[in-house]
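A single protein chain has been removed from this complex, and every other one stays in its place.
Then we have subunit A:
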């Protein structure tokens, strides 16, 4: 779901005494029976973060189907809080929910410990997802995560600022205008910047780079996990080109900062990379702006940003029941219900023919046909980026490098040199 680094406020750890947490290694793994119990009354805990769209009504539906099972949902405030919680309790060997939600971006870290999770593959969920989504949840041939949503990206733009700069404002015309590669996107940005509307073309180099990085199969790491980020010419070229464009086209507002949110409301930038879950963020941060629109286009083809999985830790007491529940919850019908609640775009292929999804529109974005747009954007995703164990740490190092230049602390070359040092220090 939202790979929201947003305000992490929830992720406060009890002061510096954190280190008092003593690792006890793994304790007994509760190997319950393999067939679900239908008689004993049990409670399953479902741990999610942000908003997965799992309403009480949806969970009550499961209780109606399985009267002996009650599902309780615990929501963490942010993806990061959930991550900290997961690793701490995985280390402690107890305390995790029966079902845990994991963000696609830190899934690689979790996949290292595949033995601590139940294999969720079954006849029911075979062929439910596109191959790249399944691959993201599979470790050593074991399917430890079932996909919930995905984040196929489109471009969100401010039609008022486009009009000011003399650019087309109609979504179809904007889509035609932006058709092309990243350089083309920067070139249009240069045209926009030349008109001096007072707004920037995109929010930050970091956000833009994120979209670009997700279009390569091996951007930072080879399939065997070898880090190539510092030697891959594509990385350095992208780093340089986005920063060159950033000098005139970026608002220099880093994602998820309070300034960034305020910038959205104040029209500080005209375009944003836009996965479906971003729509809620934009609406939440700029509720009074009436000119946001969505163009069904993305530089250099399709791209995916975010999307989550549900996992069943072996430390739970009711793993068989939990597995059955996850299978039900990630089925197309339930994910479409979640989409209606929170706008998380289903990852289930079958959902894309459902009229509820194909006909969905969004009033805030001037009645954009979001169902149709994002199905198209999902189909445009052709590459499965390989994300290894160090993916998150490398991404942080590169993002820090981009930010340093945007903050005018370093030149592009000096910043890249530091990125290289930082990535080498991860070894």
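We adopt the following convention: contacts are C-beta pairs under 8 Å (C-beta built on N, C-alpha and C of every residue); 3 or more make two chains touch, one makes a residue touch a chain; residues count from 1.
Keep this in mind: contacts and distances are computed from a predicted model.
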>> Leaving aside the chains you can see, what is the UniProt protein name of the one that's missing? Options: "Sugar ABC transporter permease", "Protein phosphatase 2C domain-containing protein", "Lipid-transfer protein" or "Molybdopterin synthase catalytic subunit".
In response: "Sugar ABC transporter permease"
> Hey, which of A:188, A:253 or A:337 is the one touching the hidden chain?
Replying inline: A:253
> Of A:66, A:109, A:164 or A:293, which residue touches the hidden chain?
Replying inline: A:109
> Which residue numbers on subunit A touch the omitted chain?
Replying inline: 5-9, 11-13, 15-16, 18-20, 22-23, 25-26, 80, 84, 87-88, 90-91, 109, 112-113, 116, 253-259, 262-263, 266, 268, 392-393, 396, 399-404, 407-410, 418, 421-422, 425-426
